[in-house]
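Every protein chain of the complex appears in place save one, which is left out.
Chain IDs A and B follow the sequence of writing; residue 1 opens each chain.
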Amino acid sequence: MIRGLLILSILLVTGLAKIPVEAAISAEHRREHFRAVEFGLGLREQVGQLGFIAALSGFRALVADFVFIQAHVAWERTEWGRVLLLFRQVTTLQPRAILFWDMAAWHMAWNASVAAMNDPAQPRLALRLRAQREYFDLGRDFLERGIRNNPEKPQLYEALGRLYRDKYHDHAHAAEYFEQAAALPDAPSYDRRFAAYELSYCAGREQEAYERLHRLYQSGERERLPTLLKRLKFLEEQLHVPLAERIPDQLPADTPKR
Amino acid sequence: MSELPHTAFSLRRVGALTSNTLRELTRLRVFYVLLLFALLLIGSSFFLARMTFQQEFQVLKDISLGAINILTSVLAIVATARLLPQEIEDRTIYTILAKPVHRGEYMLGKLAGVLLLLAITTLLMSALFLAVLYVREHTVLAETARQMRAAPPDHLEEALRNVRASAFNLNLLPGIAIIFLKAALLAALTLFVSTFATSNIFAVVVMVFVYFIGHLEGTAREYWQQEHGTGWIASTFLGLVALLFPDLQLFNLVDDVVAGTPILPALFAKTAALGGFYVTLYFLLAWAVFYRREL
Partner (left out) sequence: MTDAITVTSVSKSFPIPFQRRPMVAVRDVSFRVEAGQVYGLLGPNGSGKSTTLKMILGLVRPTRGTTEIFGRDSEFVASRTSVGFLPESPYFPKYLTGEEMLRFYGKVCGLGGSELRTRIDTLLELVRLTNARTRRLGGYSKGMLQRIGLAQALINDPKVVILDEPTAGVDPAGSREIRDLILDLKARGMTVLLSSHLLEQVQEVCDRVGILAQGELVREGPLRELIAIENRTQLVLENASVELIGEIETRALAAGAQVVEKRNSETTLEKLFLEATQSATRR
């Protein structure tokens, strides 16, 4: 009995000592983007009691994968509302997985939007266009939230750049996001190029685009890809660059065709 | 007839107890969990086949590490909980403690045996998992290279880099080490509980509760520290949870590691130190209870 109380008090005293340590490590985890998920009522309503308990007990990623697979099935059945719902859960459960944000946005902006546009049940074009636009926005929303949760990874910036380029045809925004991706340490070399391409489509920013593309062109043989040469020539025309400063006409022999 | 010199601590004695514990545990067919793990890996690869490689790798890693996580935790609790009750029931504990063996040495031997078992199973499961991942990575790399023969070199390079990045990642290793730490913590805590538990089942039930409460400890601690204007009953309850239970969420880093978050060495060191602290604390408490326990 006395020993029991003694041991309980040892636990309490060491507990007092460990609490600040655990709080500090916990804070550090947050800073390092670990465990960025909020275990609130909202999540519990979304994933159900069982999933919530499993997620709480260290199997968050597994629950996320499970929901993701359900989303995959829903996609195969083209149940778009369900795909959206399930991807919201997946990304809430595992906000650090680029893949889930990317997939969610892709399903919305590329797949669901096309399905909405071709919806035989909706004869009015204006409404179909509006539905399509709404799916673009849903895709953009996923990517923006994904970026907020993973600011250090270039992939979602790229995806958002592609979304602006291919779906909204908004080259200024596309250029901006490719540029942001390119600025990150892990970015692939083509992000800088893509940003410059997009800029070359923006009316009024031709000079800026030309300078960038030209710099890329001069950085070496590697960058002299067909699209780059084409855009550069287009800008040379637009900006009336003196003939002497223009790039040579023929394609480098060893560049693979796109 | 010369009397053996008696020392307070002997590595040979503890070593004998450790290897005996390990041997006893392996006799329990605990290595069936490895078979279970292998089946899971094979089974999951079937439904992973229809996904893209990023999805496949992510789910493969999540499932494998989730399985390693749950299997080591369950093993830690179930294997440790039966050690003392079983030896008392078999009365072999009398033969051992009737020898010039300190009870601390006995407990240390038991704990070390379980930890060794956990280390071996973690290593074997990880090796199996990494082998599967390696094979899949190389298949996907070869496929990607074949499909992208015509692409610009930096695109191909980036694609291959993507494959590599989404497959094996060096950060998985500290992640796995932390899974082991969590299991070690649970084993030490189970040993402590089993020193006063009246039966094997009781210890397991207590540990299941501890497991869930341990995962909520962080939340309780934060509420308690923030003083959310709760009544004193709720506040006392939260405080007790925060003080008495370890924060098990701190050992769940592997989910985010799979998603690509790196574990910095300093953070790993702190987490490992915390795990070591808990293992030591619970071992010492187990010893303190067992030291005067009637057998």
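The working rule: contacts are C-beta pairs under 8 Å (C-beta built on N, C-alpha and C of every residue); 3 or more make two chains touch, one makes a residue touch a chain.
Quantities reported herein were computed from a predicted structural model and do not represent experimental measurements.
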Displayed chains in contact with the omitted chain are B
Among B:Leu40, B:Ile70 or B:Leu97, which one is in touch with the chain left out? B:Leu97
Counting contacts across the full complex, list the positions on chain B that touch the omitted chain. 1, 3-4, 6-7, 10, 12-13, 15-17, 20, 23-24, 27, 89-92, 94-102, 292, 294-295
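Just so it is clear, only the chains that are shown with their structure count from here on.
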Centre-of-Cα separation between chain B and chain A, whole angstrom: 33
Could you list, by residue number, the parts of chain B that touch chain A in their complex? 47, 51, 54-55, 58-59, 62-63, 65-66, 69-70, 73, 150-155, 158, 161, 166, 182, 196, 211-212, 215-219, 221-222, 225, 242-244, 246-256, 258-261, 263-264, 267, 270-271, 274, 277, 281, 285, 288-289, 292
Could you pull out which chain A residues touch chain B in their complex? 3-4, 7, 10-12, 14-16, 18-19, 21-23, 25-26, 28-29, 32-36, 39, 53, 56-62, 64-65, 68-69, 72, 94, 96-99, 103, 153, 188-190, 222, 225, 256-258
